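As you look at this complex, bear in mind that one protein chain is not there, while each of the others sits in place.
So, chain A:
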Amino acid sequence: MVDTPAPIERPPLRDLILRKGKRTIVGADPQGLIRGFFAANSSVTIIVLALIMIFLLKEGAGFLGTYKHELEIYRRAGLEFCDIVDRPLSEQQELSSKLRRAVTTSVDPIIQGVRARRDAAFLLKREVEEQTKLAREPLAAALEKEPAPAATELDPLRQQVAAATQQAAAKMNVPDVFTADEAKRLRDEFAKLTPEVSDLPPMLMELSAAFTVKDKEAKQKFGPLVDASDELEEAPEELRGVLDELKEEVLATKEAATTHFTLEEGRQKLLKAASKAKDPQEKEDLIKEADASKTDEPNYEESIKPVLERREELIGKVVAYAAAADAAAVNLPKEGGTAEATQLLTEVRAALPLHAKALRDGVESLRTWKQDKPVSIFTVIGAFFFGTSWLTNSSWQDFFGFVPLLVGSVVIALIAIVIATPLSVAAAIYTNQFASDREKEIIKPVIEFIQAIPSVVLGFIGISLVGDLIKEISEVPWLGWLPGFPIQERLNMFNAGCLLALMAVPTMFSLAEDALNNVPQAYIDASDALGATKLQTVFRVIVPAGLSGIAAAILLGLGRVIGETMVVLLVAGNRIAIPDFSGGPGVIFQPAHTLTGIIAQELGEVSRGSAHWQALFMVGIVLFVISLAVNGCARAVVRRFELPKA
């Protein structure tokens, strides 16, 4: 409304007067020195940060080139060609194993009884043999001797065995799948066990026969299911046959290429050394050595020829297999012997046509595939940033797609933040607004103490305690409706998220508490004077006013969680695959690997400068960028909603 008068400029004369007679130290004025000291300190931090960035970039920058080169070989040698079929075909194994499970669960209820009897009897026999081992061993050893020892020598041993066996058979704990009569017969027969007779006792033979009969009967009952399972199992055999031969062929080319480039690299080093060498003799030796390791790059066009010659054959097999898969879907019985089997059958029936389609779709790619199509840098960038598989030390081909790691990191971080936010914010509100001084004295140090727990110890707790706890809880029958229950893996994203939440709570709590503390007293006065109750003041004035600080606390917690390594490495389960989100929220109980975990786990084992090494640095760069972004966001939030100073 009213302009405040502009500040009057200080007369320069005054400055001159003030500056007069100032002391100097070695020609510099002390104020300047002190300033310089502090400036130097802060610039050291900035320089170090810059150096870290330069180092990361330098190591990571080579990655795109190296990976491009690898992908070029992958294409030119023809591995890519085989993968067109191999990738979709790999699904067949999973489908097949599902069908096998369907067969087993269907047949099981029928044969369970006889199988239990047979297995129990065999187990008893083994127990008797174990218990009488001490007596049996000398006899067995004696019997093996050449020439055979005299009967007088053997007889005492035989008696020992008989006595021990009789005793063991009498003590045998026969389970109640056998009637009393049967139990007696088992005891009698087992009492006669001796290493001299290798035939099974008659009772065992009978039990085995009974099982075989029942098994056959059951398989007959589910005949169509068993047939379908067998058919799907065998369907891709011919296709696999051709594919495996082709794969062998292209792999040989790739290996030749790899060898060539490795040698070539060494050769270049030698030549470089030679050009620097001063002694002519040494120079000559080096050049000679370099020449000796000279190899030619394999001729890709030549070596791919036999593969491409069989292109049509391969396509034929693919089409035949796809047709078989389609037929299998049609012939698959609707119902299995159990609900589980029926469920599996439904899944397989739905998946088979898609599987067949994926293969058929590949046919076109097989036809148009060319080995000399150049690999563009965008393909390489895409293969890293959008690649869905991170596959290393593979005998076939390494892939560095970081999506699975990113997804793992992000999901775990989100779980952690979702758990930690209510805990820490509620604790901060309570401590700041409601707690008595005594309570504050307890709560604050305790929460801050969590920070002092080494993360490796937390990881230990996650493995030994939290994992078991979650698993046990997930097996409680009346909790079965929860998504993902009962869980398969003790080490999973949820487990890691819980522990990371614990690690994030102290940071988030302290920052949120500071934010609430910074809410000016004047707001509280105003609210009180308007007759608001304590609760109203807290939730209508203090929390909204501190919200930006609380949001920043959450973001900084997120930064902390994304960068955490040890806990996720130990607890997240380290499965490098994009979790299966199709099951809904239950996905959080699946294992995963993370950006931080992969670096910690693999960096020590890879050779310096390799594509793998550089890929890990790229992951590091991405991690660095994410952390910067999160911190930047936190700062932006605070600046955007900054409160006037009280």
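By definition in this document, contacts are C-beta pairs under 8 Å (C-beta built on N, C-alpha and C of every residue); 3 or more make two chains touch, one makes a residue touch a chain; residues count from 1.
As a convention for this text, contacts and distances are computed from a predicted model.
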| item | value |
| --- | --- |
| Undepicted complex member, UniProt protein name, chosen from "ABC-2 family transporter protein", "Phosphoribosylformylglycinamidine synthase subunit PurS", "Molybdopterin dehydrogenase" or "Phosphate import ATP-binding protein PstB" | "Phosphate import ATP-binding protein PstB" |
| Touching the absent chain when the full complex is considered, from A:545, A:570, A:587 or A:611 | A:545 |
| Contacting the left-out chain in the complete assembly, out of A:47, A:252, A:530 or A:629 | A:530 |
| Contact partner of the left-out chain, one of A:520, A:563 or A:586 | A:520 |
| Residue ranges of chain A at the interface with the undisplayed chain | 1-2, 4, 520, 522-523, 525-533, 536, 540-541, 544-545, 643-644 |
